[in-house]
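Read the structure below first, then the notes.
Apart from one protein chain that is not included, each protein chain of the complex appears where it belongs.
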Amino acid sequence: MTQQLSARPAAAPPQDAKDPVARRIALRLGVRVVELVGFLVLLVTVLFFLARVQGDPAVILAGPEATPEDVAQIRVIYGLDSPLIIQYLNFLRQFLLFDFGNSITERVPALDLAAGRLGTTLLLCVIATVINVAVATPIGIYIGGGTGSAAGRRRPLRKVVSGIVLATQGIQYYIIALLLITVFAIKLQVLPAIGFDRADSWILPSISLAWLAAPRLARVVQSAARQVWSSELVHTATAYGLSPATIRTKYVLPNVLVPLIATAGTQFTLLLSGAVIVEQLFGINGLGQLLVVSVQNADFPSLAAGVTLIGLVVFAVTAVSDVLYRIADPRLRRNG
Amino acid sequence: ACGGSSTSSDPSAASSGKPDEAKNAAATLRVVVPSISQFLGQPFQAASPPRAESTSAIFDALTRVDNTGTPVPWLAKSWNRVNDTTWQFSLRTDVKFSNGEPVDADAVVATVTTLLGAAGTGSVAKLYNPTVSGATKVDAATVNITSSKPDGVLPQEIAALYIVPPKYLAEVGMDGFAKAPIGTGPYTVTSISSTEIAMKANPTSWRKPIIGNLQIKQVADQTARTNAILSNAADINTLLDLDQIDNVKAKNFTVFPLKNQAVFLLQFIASTGGSKPLDNPLVRQAINYAVDKDAVIKSVFQGLTTVASQGTAPGTTGHDDGLQPYPYDQAKAKDLLTQAGYPNGFELTGVYSLGAFAGDKDFLAQAQSDLAKVGIKLTMKQETTANMTSYLLKGQWPADMFTTAYLTAPTQDATKAYSFNSCLRKPGSWCDQTQADLISKALTQTVGTPERAETLKALAKAIHDNPPALFFNNGLKVIAYSSGVAGYTIDSSTNTSWETVYFK
Amino acid sequence: MATSGTRTWRLLPRGVKSSLYWLISLLILGLTVWKHGAGHAEQDIRSRLQGPSAQHWLGTDGAGRDNLQELLHGLPWSVEVALLATLIAAVVGTLVGVTSGWYGRWWARAILRLVDFEVAFPFVVMAVVLIGVLGRGTLQIALVLGIALWPLVARVVHGETLQLREQEYVVYSNLVWGNGLRVIREHLVPALLIRVAVVSAFVFGDVLGAAAALSLLGIGPSLETSSWGNMLADGQQYLNRDPWIALSSALALVVLLVFVNMLADRLAAAASRSGTAATMTEVLAPAEAADLDATAPADRGAR
Amino acid sequence: MADTGISTGQSAAAVRALSVTYRRGARLVHAARDVSIDIPRGRIVGLIGESGAGKSTVLRALLGLTKPTSGVVEIAGTDLSTVSAKAALALRNRIQVVMQNPYASLDPRWSVADSIAEPLRARSRQRGSEPMSKDDIARRVGEMLDRVRLPTSKLHSLPRELSGGERQRVAIARALSVRPAILVADEPVTALDNVTTAEILGLLEELHAEVGLAILIVSHSMSVIAQLADDVHVMQDGRVVESGSAESVLDHPQHPHTAMLIAASRYLDEWDGSGPELTTAAAR
């Protein structure tokens, strides 16, 4: 009667694999990779044909003052004279070998070009994510409730902060960027208005970009925290006499982590989006700028390379947040 | 070393005292530009700005075209026309490339030969000098450049033909050269990317600079560029937004309006004698009368430039100062439209790509609102640069007009702009046979001769009277730099004399 | 079915109803302003870039248009594009979400994976590409924004459908009708409406913000179109000397967005109180929230 | 296959050699293994077993909610896999179901009348069955309300205004409105308190007696089964470990698992405060 542990195994060990966890992870990863490749192929295919609709690469290559003869010559040189489907198949073969050809406007391998720009954009997004999480979590936890006695009793200050967060979400990050530039770079001259090369030039763009995500994240945390506060869990903890501080740090925060990670993970792509505009406003030559310019110049190789890299980054971010979930929530560790 | 004909943008620079050499040698001059050449350090493609900043820091050509449109000696000391198709240049003998190779007839011949070959596809040799057919060495310091047709403006045309070290080029090839260019200019490249070029002083240059380092950085957004200098993240902004002139001036920056020998306009897609409204010269004149361009010049351009009267700007060879711009006269416009048979106006469509020239948005808005008053409903549609280029080359437009610029770079000769926008280019968008004949004639006549001047005068009048476009303004490029910078000069071909710049 | 609409209405909590009234009044306001006319306010280039005065309360812009007038002219476009895009996102997202959630076969899963990737793909980049190709008309921009945002709706609807599908009353209904479409019509759609409304309110806000951002990138509506984004992009260059243009449009945008967000927030809160449980977490991090339920061990031992 | 000793000739519905396997991650869950259960006409069949034994799975398979991995589902002696989808649907129409959770089995947006009318509307839409007018439906709904002893005043109530017992009555009314031959009930009283449980069980018994429909009732409570069932099947870990008449199984359990379930149940039911109370075993 006393030792029930063996009588009712908590979790039946899986019977049908040698190292099932590793195998499952490998399998899952494999499926994900296949999906990723499939998606990228689909994407570049769409891009490929869109790009052909949009502009004749030979014309772009030739430049504005070229003659039709030049264009014809370029067409031959770059293999743009063969039927579209052949061009597409060639492109696809190259793509699967991770070769995008040379950038049409810059005449260097498009992948090198995009990869060179990727670092800046990634750094920008990572710093913004750090700011985002660092700012949104405490605010979200704070406005998420949890007073001395029962959960959910609102205090005036909390209401005010909550309102401010709602308002900040309405203030678009690019407006913040413009204001930050005006105040800190131009009026006060304490931080540079352009670039992203020195540490002090990271500050304004990162804050602007983080602004895109932080209010939402704060509200997700708020709502998750509120859920935890009103859950049986906190009810129990209260019944055991735990102090609100303990409950907040050991019950609410850890249980908010999963939605937090999930949101911060998806927000990374939001940040990649926002980076395009932030780069524009701060004169940062990142991947976003490259994509914008590539579209304008119908530079398909650069576009495809850039888009593929973004796909990979997103994939990596998903993988990382997958791991983070598992660290944050032991319930997820078991069934891979 | 300076050709003596460049515009000094800073009159005080000449009179001020000697620069502090040590300080300058350690300093870096930071320049923000709207875009860096797509071809990195390879100077043979696209001769117009923005790449002029970096090419004039790294390279030199045989000639330069001064602010009056006249070719002046540069790597060539002098030249003369040997016959209809041959020009002979005698070279300076004191100039070396930064890698030690000498600048001599062999280098010139090698450069020309390379560009005429397969490696030169799309290069100046084929695009701007379609007539150049070869170069031959006469002696070490003398070289003959030949053209396939009689070419009177060849000394101007080769102002874009930068001379490069032949051995090095052969060694690294065109692509390698683009990544590590070598020339005779005041600076040598230490690193180059499509967004930033870092350079250091070339102590052996015949145009030895004062400032130790030069950094050219691409900042596409015009506001960001302004912010860059305002926040002291850069020293020079090579293209300032017109609306910022007052503002940066107030903050003690030097603002330099450079008349850059271009004319901005809304090109008609038409040909004299056709049946569309725009094919009628009266209609085209009416449109020019109807729009109050002066209002835009006064308020947006702050009077820094003038309304264009013809397809070339003052200072260009072939510009007729006697011609007056079409005045703003709506009554006259209405009159002309009635004469032409359109008393109630008609609808027009136009395409534009934004940012093609300063104030374009304002001109377009003004044109739309003024044309509406004479009954012409103008609808404008924005297109990407890529699309515009594509339409241009195919000669097929989804519209009746498009925004463009008549560029004369690098020759600063009227024929350059006119021939590109005439029956001579096929497929083109504008054709008037009288004008085309005059252009052909001027192209063969030797530059500087009175006969040629006469032809050009007739051409200018023909363009004015039978306008191929709604003329907007004579080109203006506003440069701003911090008050600490001195000796900064740039000519109307956008050649910058980097060797004279220093920090006060 | 005819009565199920009134049933749903009867069940809506007061907060939702008042939010809807607000929304409708906003629309009426929008339409009124619409009458004001599309296109730009009168321009007078000679009086450009003026600060606020009795004549021009918010000053004038670079073309000499009155900023206040311009704001009024710009509102219809912004609302129109946001409404269109939201409509596209809501309709497509709901259709896809319901079918993939309900049928759950391989193709439905494939669509869902696509949704996942699309969500994962930065939408400004997608917008840049698509607008480059499609052009910059109102319809095109709305389409692009709709395409970018439908996955958000689809994910929420999908998750909700998955849950509803397991609800005993839905299982029962499916049993007696033997016809999925019927069940979707009778039970799912009414149950989903409130949730779609909540997400749509968020999408609406996103679209408003994103449409303005496109202008900053130079791929917003073309110049003839008067829009707040264009005003902002235009005013951006004068920010350090004539902040009126940028500030007035920015402020207008902020006010509208805060309003929309508050609306969305109230809708969400009301919906969650009404028992359809739409919280911020589920709206903003929908798939993950749903995923978690699926991955948490099915705990049946404790029953 | 355990021999139940019941003639299959009068089978209202049955599952034979049914296996259902779920995938959970990389793991396979055998929710039902080789299960054969027969529901003879007019009898009440009980299915018991502890949590996770597979009771609901069998029931879902019978209803067509889960596709069997192998095995046969028969209704009125017809193997469903051998007939057309339309015919299968018609056969399935003979079965009605009362679900476990009274709080989830009614659409929160629908009134009592709407809910009860749903199967009637569905039936009248189907080809082969005569369509019912709105009045007919309303009349039948009223009848059913009477039958489950709900006051007419509740006709337009929403589920949230009803107690758990009332909701379960509505569910039963809904199920019986189309006069099914077989009623399947998955733990119909588990969520209810004793008083309500007693009422619902009483109601089921009464209806059974009146219309003679066959009932399959799933429960993990011995008491419930003991009260209602004629035949009992005991499941453990996906298998039927014991089958037979209620008397034999409950009074003389053969399988140790059955014995354990009964013992656990008896533990609660037995009481030493004022002498042992009656249990199924102790009753005789």
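Order of writing sets the labels: A, B, C and D. Residues in every chain begin at 1.
In this section, a contact is a pair of C-beta atoms (placed from the backbone, for glycine too) under 8 Å apart; a residue touches a chain by one contact, two chains touch by 3 or more.
Keep this in mind: contacts and distances are computed from a predicted model.
Q: For the chain that's not shown, choose its UniProt protein name out of "Phosphoribosylformylglycinamidine synthase subunit PurS", "Stage 0 sporulation protein KE", "Cytochrome B6" or "Nickel import system ATP-binding protein NikD".
A: "Nickel import system ATP-binding protein NikD"
Q: Just one of A:90, A:189 or A:246 touches the chain that is missing; which is it?
A: Only one of A:90, A:189 or A:246 touches the chain omitted from view, namely A:246.
Q: Take the complete complex as the reference. Which residues in chain D touch the chain that isn't displayed?
A: On the side of chain D, residues 50-51, 163-164, 192-198, 201-202, 209, 220-224, 226-230, 246, 260-261, 263-265, 267-269, 271-274, 277-280, 283-284 touch the unshown chain.
Q: Pick out the residues on chain A that sit against the missing chain.
A: Residues in contact with the chain left out: 1-5, 8, 10-11, 148-152, 230-233, 235-243, 246, 250-251, 254-255, 257, 328-331, 334.
By our rule, only the chains that are shown with their structure count from here on.
Q: My parser should flag the chain pair with the most contacts; which pair should that be?
A: A-C
Q: Counting only Cα atoms for the centres, state how far chain B is from chain C in Å.
A: The answer is 46 Å.
Q: What are the residues of chain B that contact at least two other chains?
A: 223, 227, 230, 384
Q: Going through chain A residue by residue, note those that touch at least 2 other chains and give them in order.
A: Where chain A meets two or more other chains at a single residue, that happens at 54, 181, 186, 280-281, 295-296, 335.
Q: Please give the residue numbers of chain B that touch chain C in the complex, ascending.
A: 222-223, 226-227, 230, 241, 243-244, 246-247, 292, 295-296, 298-300, 354-355, 361-362, 364-366, 368-369, 379-382, 384
Q: Can you list the residues on chain C that touch chain A in the complex?
A: 113-114, 117, 119-125, 128-130, 132-133, 205, 209, 212-213, 216-217, 232, 236, 239-240, 243, 246, 250, 253-262, 265, 279-281, 284-285, 287-289, 291-292, 295-297, 301
Q: Please give the residue numbers of chain A that touch chain B in the complex, ascending.
A: Spelled out, the residues of chain A in touch with chain B are 54-56, 59-68, 70-71, 73-74, 77, 105-108, 113, 116-117, 181, 185-186, 189, 191-195, 201, 280-283, 285, 289, 293, 295-298.
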